[in-house]
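Below are the structure tokens for one structure; questions will follow.
Excluded from the complex is one protein chain; the other protein chains are retained at their positions.
By written order: A, B and C. Residues from 1 in each chain.
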Amino acid sequence: MSGNGFGILFRLTTFGESHGPAIGGVVEGCPAGLPLAEADLQRDLDRRRPGQSRFTTARNEPDQVRILSGVFEGVTTGTPIGLLIENQDKRSVDYREIQDRFRPGHADWVYQKKYGIRDYRGGGRASARETALRVAGGAIAKKLLADQAGVRIQGALTAMGEVAIDRQNWRWEEVERNPFFTPDADAVPRFEELVKMIRAAGDSVGALLEVIATGVPVGLGEPVFDRLDADLAKALMSINAVKGVEIGSGMAAACGQGSMMADEMVPDPGQPDGVAFLSNHAGGILGGISTGQPIVARLAVKPTSSIAIPRRSVTLDNQACEVVTRGRHDPCVGIRAVPVAEAMMALTLADHWLRFRSRQGR
Amino acid sequence: MSGNGFGILFRLTTFGESHGPAIGGVVEGCPAGLPLAEADLQRDLDRRRPGQSRFTTARNEPDQVRILSGVFEGVTTGTPIGLLIENQDKRSVDYREIQDRFRPGHADWVYQKKYGIRDYRGGGRASARETALRVAGGAIAKKLLADQAGVRIQGALTAMGEVAIDRQNWRWEEVERNPFFTPDADAVPRFEELVKMIRAAGDSVGALLEVIATGVPVGLGEPVFDRLDADLAKALMSINAVKGVEIGSGMAAACGQGSMMADEMVPDPGQPDGVAFLSNHAGGILGGISTGQPIVARLAVKPTSSIAIPRRSVTLDNQACEVVTRGRHDPCVGIRAVPVAEAMMALTLADHWLRFRSRQGR
Amino acid sequence: MSGNGFGILFRLTTFGESHGPAIGGVVEGCPAGLPLAEADLQRDLDRRRPGQSRFTTARNEPDQVRILSGVFEGVTTGTPIGLLIENQDKRSVDYREIQDRFRPGHADWVYQKKYGIRDYRGGGRASARETALRVAGGAIAKKLLADQAGVRIQGALTAMGEVAIDRQNWRWEEVERNPFFTPDADAVPRFEELVKMIRAAGDSVGALLEVIATGVPVGLGEPVFDRLDADLAKALMSINAVKGVEIGSGMAAACGQGSMMADEMVPDPGQPDGVAFLSNHAGGILGGISTGQPIVARLAVKPTSSIAIPRRSVTLDNQACEVVTRGRHDPCVGIRAVPVAEAMMALTLADHWLRFRSRQGR
Partner (left out) sequence: MSGNGFGILFRLTTFGESHGPAIGGVVEGCPAGLPLAEADLQRDLDRRRPGQSRFTTARNEPDQVRILSGVFEGVTTGTPIGLLIENQDKRSVDYREIQDRFRPGHADWVYQKKYGIRDYRGGGRASARETALRVAGGAIAKKLLADQAGVRIQGALTAMGEVAIDRQNWRWEEVERNPFFTPDADAVPRFEELVKMIRAAGDSVGALLEVIATGVPVGLGEPVFDRLDADLAKALMSINAVKGVEIGSGMAAACGQGSMMADEMVPDPGQPDGVAFLSNHAGGILGGISTGQPIVARLAVKPTSSIAIPRRSVTLDNQACEVVTRGRHDPCVGIRAVPVAEAMMALTLADHWLRFRSRQGR
């Protein structure tokens, strides 16, 4: 309840700073009997971790996760799952020069004002490094959802700066074949071009992501405040640098008319609930409750403020200064946010699935 | 925790269906000593309630709120504030014909599937009528924030369908002078025109809203999951018909570059914290924590699915049917969502302000 | 989370003061499909309410509860159940004389210090009147547990002051036949004698209660902090005037030896889980988890401090004074605490039963 935990029944709590000895987390509420190994978590961690391609930061963080509890003889026991990732590549020296000044667009200044102290090394708690634990916890949620509920969650990058994919080219299998997590193979060279240009300019660029869950049963979501879309909005907006979240038709819904946007229904014996929707403007959620259609969420990730172009700022003693980021940084942090967004959707759905079961069961 | 409450320390719990005997709520955590009267709540309730202008539904719901507890001799006592609004204009007869069929785009079908039963009268719990309590609770939050923290919250409608305001014409004082809650007086005739057209067509239209909080102290928001923007996203997405939420630059952040979007800072002795930001792309929130700048949120409200144009749907026994809504409905539900959005931002900020105080000890 | 709600999935939130216009509550999380009527709640409310016999206070509070939501055509809908009881017999005049002084042993002084203000009429929020809502909410929990889980909850008074029942005489059917809720018919005249004596002396007396749940499935309770016994302890200790809570062997466990107190197990095909326990020192809970044996809790209720014997105290401006309670008060508040204790156990078990289902289900 102090902000470092997410979920009611399936709950992830994280701790750790970018350059402390380790980061870690606790997953509570995972039902007993789920086969689980560190390798199940490592796959997504490897997708998120830096140093995977020349289009992300050159930092090399192996991000090797250890499961410390909650799994016995390869199977979850129903007790909390302790997770630990040692921090290895901790070049704190890189951060000395921002020790006494605040990076604009980062959380440096507000942390200092809120807490009166901050761990300035690499952003400390505000670093995106914390999201490694979300990915680890999300991998457990994904496995639970896949094994017990038949739910599959996939994310993709659909635009970077002004360059967008052609949705006609969407192939899920492409996502794991390129370093951008993009489903449009034709967009890959254009993204490469953009990143090169941005990097050469010492600048950074934003990104648009989409996360989709299929196989979600009808009925997940708790009216009226814990609507599934409300909890998803929180989950995705809680990711570093996200500034907007859309469900289904999203912001465009403001422009539409009811006659176009209400998803019509027809009987369809082929569907699990006997009903087919003729469209999915709702993004799989009506009245805050899942409809059984794919859940479609989009999120906008802002360009990182860690750039080589000097920006005006202030020092600890409130003098004017300039800040230039010389460390190893991603030109587009949105790329690595794809597995994080998948994880946050998985955590949200796993929690709501357990909440759903508490009333449906028996 | 079952979805009908919002907030940790300042918490609103609501109950009630559209056509039951009454709707009500409980506000917990309001500090003692705040002068409070029913009139303080009624003002915002009157702004939200139907029948206020010819551009909203013709239903006449006086929405007279009673404070049942927590206030003694005109001042809050620190104990929970019970709120009650009797339902008066309950023409359930209007809803007989949807008793055995599902309105597309509404929550009818998912409620039936989730619960195996639904109160079909006026949408039951899924009706926007529930938001009256959010407005009442939000009015208490607003008063607390204004009196004790110097925070002011205002909302406005900035677009309806394809018609948008000219932001150059933004005048806050206009918002209460027209039935659209829009700050651009010049846009009023264009909105009137649009609503007439939409109503004539038996259709509905979406809307874009903006809510702004000024005077927010630096430091509200709890990393990492209960970021202020994450909780705002949940708060706003939990409003009926909302499909997208933006903070600051919002979805457009995906298109930007870091050199443009990091809000630079300079020393400024005139500011409470001695620092001025040169822009506000962040929308007043960095790393999930308030910066002291205005908090800027936008939300898209979809067009209501209650329209006079026949839509395909299914019946309780899964037969194909058509649904036409004959009841009295808003052509643009987004209009009346303005005070609701203000209320949800107020509830979020009041909660985080108390959470902030618990550690700061102001 | 501000203290007026109890439970995670099955949750009761209450509001209201002793002499305000009404007291009320919200029950969240009750599964849909449970037949429920106001009469189901009224029975327990009538057991708790004052004026039922000459051994309790002469106040006459009809305590007529209204269900305002969550029930449609006689069946729960899964949405929150709003409850309201109007306050009728509000002789605030009785309380004028304690307006400027604090009753010793009551919450008057701490409320004034904590909140800087208090509703002095009848104890305000601290009045046992609030427990009427617990009884109403508990009745819903009882019905859910009985209908869907086969659980039965019964409470009894086993001692009053120095007068105790003979456990050999325990007959559950006696409990509803005497005004003391005691299972030992032979003890009734002795309790009558004691109450008469206490009342004549203008004094009050404490009581010992026991609450037992039978039919509880194995497996309720969440290690390690939300143990079933821990949550029961909180539930029972949260009742006004309770100073001690025991599970199974209780405080006497301190005196015992392991060879006597470990409940041995033997195979028994007649039991639901194939195992019989040879004793129940554990009170139906091991490691915080229900064993399937009866859950046995005891609680001590202190004598009310509202007595006709003058007690030393202080005034609002910190002058020495005497306080004599002249209002209509129970000589033994523990009697009417029996249905309250049953309610709190029911709320605890209903919540844990839903939590249990979330992981066991399917």
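Here is the rule we use: a contact is a pair of C-beta atoms (placed from the backbone, for glycine too) under 8 Å apart; a residue touches a chain by one contact, two chains touch by 3 or more.
Only a predicted model underlies this, so the values are computations on that prediction, with no experimental measurement involved.
Undergrad: Which one touches the absent chain: C:L41, C:A132, C:V151 or C:A207?
TA: Only one of C:L41, C:A132, C:V151 or C:A207 touches the chain omitted from view, namely C:A207.
Undergrad: Mind listing the chain C residues that contact the chain we can't see here?
TA: Residues of chain C in touch with the missing chain: 1-6, 8, 14, 102, 104-107, 109-111, 113-114, 125-126, 130, 159-162, 198, 201, 203-208, 218-219, 221-227, 229-238, 240-259, 261-267, 273-275, 278, 281-283, 286-291, 298, 300-307, 309, 311-314, 318-320, 334, 356.
Undergrad: Using the touch rule from the top, list residues of chain B that touch the missing partner.
TA: Answer for chain B: residues 1, 8-9, 29, 31-32, 78-79, 223, 354-355, 357-359, 361-362 touch the chain left out.
Undergrad: Of the residues in chain A, which ones touch the absent chain?
TA: Residues touching the hidden chain, for chain A, are 1-5, 7-11, 13-17, 20-24, 26, 28-29, 32-33, 66, 68-70, 72, 75, 77-82, 84, 114-119, 124-125.
Note that only the chains that are shown with their structure count from here on.
Undergrad: Between chain A and chain C, what distance separates the C-alpha centroids? Give it in angstrom.
TA: That pair's centroid distance is 45 Å.
Undergrad: Please work out the Cα centroid separation of chain A and chain B, and write it as a whole number of Å.
TA: Roughly 26 Å, centre to centre.
Undergrad: Residues of chain C that touch two or more other chains: which are they?
TA: Touching at least two other chains: 1, 8-9, 29, 32, 78-79.
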